[in-house]
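Every protein chain except one is present and positioned as in the full complex.
After this line comes chain A, so read on.
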Amino acid sequence: MFARGLKRKCVGHEEDVEGALAGLKTVSSYSLQRQSLLDMSLVKLQLCHMLVEPNLCRSVLIANTVRQIQEEMTQDGTWRAVAPQAAERAPLDHLVSTEILCRAAWGQEGAHPAPGLGDGHTQGPVSDLCPVTSAQAPRHLQSSAWEMDGPRENRGSFHKSLDQIFETLETKNPSCMEELFSDVDSPYYDLDTVLTGMMGGARPGPCEGLEGLAPATPGPSSSCKSDLGELDHVVEILVET
C-alpha cells in the first residue's frame, strides 16, 4: 500500500486512510466472495432440473442461503450496486451460452410441451430476481424452485415467465444480468424436462440433461424469436385462450 520510508506528515489522517483502504479491501473481497456465493447458489438451484424430482431439503437450504445473502446485501445497500457491475462483467457470455442452449433445445423436432408437463418447478428460480424487486425476489425464488402441485399454478407461472422472455428479447437490452440469464433459460429448462421425458427411458445424471442436448444437431439458424412464436402458440393452448 504505502511504500516504506514515506514520512508520515499527518499521522492521524494517513492512518485513517490506511485503515479505510484496508477496510475497503476486506469489504470488497468479502462482497466479492458473497457475490460469488450468491451466483453459485443460484446456479445450484437451476441445476436442480434432473429427470428425478429434485431434493427438496437441498433446494430449501440453498434458497435460505440465497435469502440470507440478499437480506444482508439489502441492508448493506450493496444490492443495487453489485448488479450492474456484474452485468458489465459478463452479460455477453451469458447471452451466448444460453442462446446456444436455446438453439440446441429448439432444434429437436416436434418438441411441443404437452399440457400439464410445464411444471412450475422447472422455471428458472431466478425468473423474478431483479434488484428492483428485491423484497419479492425470495418469494418467487422459492415458489419456482419447488412448486410441484396444481397444473393451474404451473400454467400460470409458465405463461408469466414467457412474457418476460418476450419482453427481454424484444428490447435486447439487459437491464440486469440475472433477469436476462434466467428468463432465457426458462423455456430451455421446461423443454429439458419434456425432452428428457421423451427420450425413451434414458436416465441422464444430474447435469447430463444439459450435456445431452448441447451436442444435438443445431436446428435451422432461425433466431430464438421465431421459435418462440411456436412457443406462443403452445402457451395459448395451455392457457386455453
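Convention: a residue touches a chain if its C-beta (ideal position, glycine included) is under 8 Å from a C-beta of that chain, and two chains touch if they have at least 3 such contacts; residues count from 1.
The criterion applied here is as follows: contacts and distances are computed from a predicted model.
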Checklist outcome for this item: Per UniProt record, missing subunit out of "Serine/threonine-protein phosphatase 2A 55 kDa regulatory subunit B", "deoxyribose-phosphate aldolase", "Inactive beta-amylase 9" or "3-hydroxyisobutyryl-CoA hydrolase" is "Serine/threonine-protein phosphatase 2A 55 kDa regulatory subunit B"
Next on the checklist: By the contact criterion defined above, which parts of chain A meet the unshown chain? Give residue numbers in ascending order.
Outcome noted: 33-34, 37, 40, 44, 51-53, 55-58, 60-61, 63-65, 68-69, 116-117, 119, 139-140, 142-143, 146-149, 193-194, 197, 201, 203
